[in-house]
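This is the structure, below, for whatever I ask next.
A single protein chain has been omitted from the complex, and every remaining protein chain is retained in its original position.
Read from first to last, the chains carry the letters A and B; within each, the first residue is number 1.
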Amino acid sequence: MSMVTNRRILTALIVALLLMPLLNSGCSNTKTPLPVIVAGSFMGPMEDLEARFEELHPDIDVQIEGHGSIQVIRQVTELEKEADVLIVADHSLIPMMMYNTTIAGSDEPYADWYLSFATNSLGLAYTNTSAYAGEINESNWYEILTKPDVAVGIADARIDSCGYRAFMTCQLAESCYDNASIFERLFGDSFTWPITVSVEDGIQTIHVPEILEPKGDKLALRGNSVWLLFLLDSGEIDYAFEYRSVAEQLGYSFLELPPEIDLSSENYSESYGSVRVKMDFQRFGSVQPEFTGEPIIYGVTIPNNAPHPNIAAEFVNFLISAQGQAILAEDDQPPISPARADNPDALPDELKELLQ
Amino acid sequence: MIRLENLTVNLKQFTLSGINLEVKRGEYFIILGPTGAGKTLLLETIAGLRRSDSGSIFIDDIDITRMEPERRKIGFVYQDYALFPHLSVRENIIFGLKCRRAHKIAIVMKLLQLAKLLNIAQLIERRPETLSGGEKQIVSLARALSTDPDVVLLDEPISALDPQQREGVQNELKDICKKLNRTFIHVTHNFEEAIALGDRIAVLSEGRLIQSGTPEEIFRHPNSEFVARFAMTRNIFAGLVTDDGYGGSIFTIDNNKLEVMTELRGQLHASIRPEDILISRDVLISSARNSIKGKITRVDDRGATLYVTVSTTTEFVCLVTRRSYEELGLSEGSEAYITFKASAVHVF
Partner (left out) sequence: MIKKTIKYLHQRRLTLTFLLIGLVLLLFIFIPLGKMIFSSSPSTLWNTLLDKEVRDSIWLSIYTALIATAFGLFFGVPLAYFLARHSFPGKRLVESLIDVPIVVPHIAAGIALLFVFGKSYLAGKAFDAIGIHFRDAVAGIVIAMIFVSVPFLINSAKQGFEEVDERLEKVARTLGASPWQTFFKISLPLARRSIFGGTVMMWARSISEFGAVLVLTSHPSIASILVYERLEAHGLEYALPVASVLIIITIVIFVALRYFTYRSKKQ
C-alpha cells in the first residue's frame, strides 16, 4: 500500500516540477524583456536601477547580464547577442569596438553614439584581516604591497578594464611619489612572461604580453575584478585593486589613492594621459591594443540592432535623469551631471530632446 | 566431533534458539526442515559467516565460537553453488589453497586428487557458466573439499537439480563422505533426500531443533506436525532391493516381498502413498502385483476420509473414504487385504 502511495507522490512531484516553468513563463509572457549587458563593476547600481525602473514600468522586465567591459561589447559584436542597452566601464571602448564594425549582413555600424554618465576611481579593497590593515595609508601603500607576506589581487588586463587601469595607477604613482621603482617592484618579477615599460617622448607605455600568467604566490590574477573579492573574503589575498563603487557597495574597506593616480578626476586628464597600456600581440584586431590613461568614465549606448530601441531609450533616459543619478550617487558611483554625448547628432530623438 | 551448545542467533525478524547438536566424525548428518526454518542461518553461523548471540560451537572440543571463518576449516557448499564466475573451474577449486599460500606442488596434487575422486578432470579448464547444474554442484563440492576441512556444510545442494541428476549426485555425496571419512552436515527440506542420505537426522522448525535421531526413529515417532504430516502421507520402509529373476525387482521388508519397479539395487528405502493402496475384505483379483493380508490395527477418523493402518509384519497406512469404510464394514481389529501396484512403490 505504501509503495503505491510513494510512487504516486513521486509522480505528482515530477509532474509539478515539469509544469513549473510553464507557470512561470505564463507570467512573464505579458512583460516586455529589456536585455541589458553591463560591466561587472556596474552590476550593483544596475540592480538598483532595475528595481526602480520596473516599479515605474511594470510591463517591462529588465534582464541584466554582466561581463568585463571588453566582453560586454563582444557579446553583441561577436557572439551576436541582441541587447538593448550596453554599459561599459571605459567609454572609449564603444567607439573603438562598435563605430567601425558593421552589423552582419548590413552596412550599419553596431553603434554610432554613446553617453558618458558616471565616473569611478581605482583604489585598494581590503578587509580587517588583511595584513597591515591598520597601517596602510595613502603614502605607504606601495611599500606595503611589496612586502613578502602580502598577497595582492589584480584583474586580467586583457579582459577587464579594471586590470589595465590598475597598471596605469601604479605607473602614475611613480611620478606622483617621485619614486621610479614602484611599478618594477610591484610587477617586474610577477609574471612568467614579464611586463615591461618603455618610455618615449614622455609617454610611459606598459607592454602586456599575450600570455599573462602570474609567477609565484604573491599576485593573484582573475579575469574579472569581482572574482578577487572571493579571495579577499577567504583571506587568500590581502589587497585587491578594485573600483571604489564596488568596494563600497559590497562593504569592503577601501583605501583611496591620491587623485593624481586614481583616475577619478578630469582635472588630471593630461597627466593620466602620460601613461599607456599596450597589448603586445597582434592576434585579433577587434580591440585596438592600446589604451591611453584617462579618467574612468562609464559609457552607455543602444546598439543599432537593439530589439526594443524605444524602451531602451526610456531606460537610458531614466539612467541619466535626476532619479537615476540619485541612485548612482547612493551607490558610490559618482554620476556625470549632465551626461555628455559623443556624436550627439546620432542620438535617438527621445534622448536628443533631453540633452538640450 | 562438532558440537553446538545452546546456540542462539537473534535477527530482527527471526531467531535461532538454543540449538543443541552433536555430530560424530565421518557422519552424514541431515538437518531437515521446511523453508524458513532457519537452515541456512544455522549453517552460516556454524561456518562463522554470522555471529551468534549466545551459546558455543566446538570442533574436536575446541571452542571456535568467536573464530573468524577463514580459520575454521569448514567447507561450505551453497544451494546455488556460488562458483566464482570470473575464475575457471581450476581456479575456483584451488582458490582456498592459494589464499592460504599453499605450496605450488601441494596445490597441483590436491587438484589432481579431487579431479580423480569426483571425476571432473574434463571440466578443469571450463568456465562456470558453461557447466550444467550437476557439474556445478560437484565442482562446488570439490572446492569445499580442497582445503581438507573438518566439516563440510551443504545448503540444499540437491534442490536445484533436475530429477535425473539428483540420484547421481546424492550417491556421490554419500560416497565421498564415507570415502574421505569427512563429516557432512547437509541441510534440506526434502524428506526422501533426508532418509536416503542421513545417518542421523535433526528436524529444524521455526528456529528450533525439535527432534533428532536415525531416519527410522524420526519417521516412526515424529514429534512435529511437519514430520508427522509427511510420515502420515507416506508409508516409508527400509529394505533390500533385489532382482526377481524375471527382469523386475523385489523389495524385501521384514518378511514381505513387494514387487516394485526400479533400476536400483541394494539397501534402499521405499514409500507408498496411502491413497495408492486399495483395501478390501477379500482378496482382490487385479493387475496389481502386490497383495497382502493383514489386520486393521488403527483407524484415524478425519471426517470425510479415514487413515486406516493395516499391519502385517509391517504397518501400511491406507486412505479410505467414509462411505467405502462403512460399506465395506471395516473396523479396528478386522482382517483386510491391501493391494497396490508395483509402480505405486517409490524406491529411493
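The rule is short, and it goes like this: a residue touches a chain if its C-beta (ideal position, glycine included) is under 8 Å from a C-beta of that chain, and two chains touch if they have at least 3 such contacts.
Quick caveat, the model's predicted, so the values are computed rather than measured.
Here one chain is not drawn; of B:K24, B:R100, B:K116 or B:R322, the residue touching it is B:R100.
In the complete complex, the hidden chain is touched by one of A:G223, A:P307 or A:P348, namely A:G223.
Note that of A:N137, A:S198, A:S234 or A:S269, the residue touching the chain absent from this view is A:S234. Checked against the hidden chain, the listed residues A:E78, A:E270 or A:E290 yield one contact partner: A:E78.
Touching residues on subunit A toward the chain that is not drawn are 67-68, 70-71, 74, 78-79, 129, 156, 158-159, 211, 213-214, 217, 220-223, 227, 230-231, 233-236, 281, 283-284, 286-287.
In the full complex, subunit B touches the omitted chain through residues 44, 47-49, 68-72, 74-76, 78, 80, 82, 84-86, 95-97, 99-100, 143-144, 146-147, 149.
Quick note on the criterion: only the chains that are shown with their structure count from here on.
Inter-chain spacing, taken between the CA centroids of subunit A and subunit B, is 87 Å.
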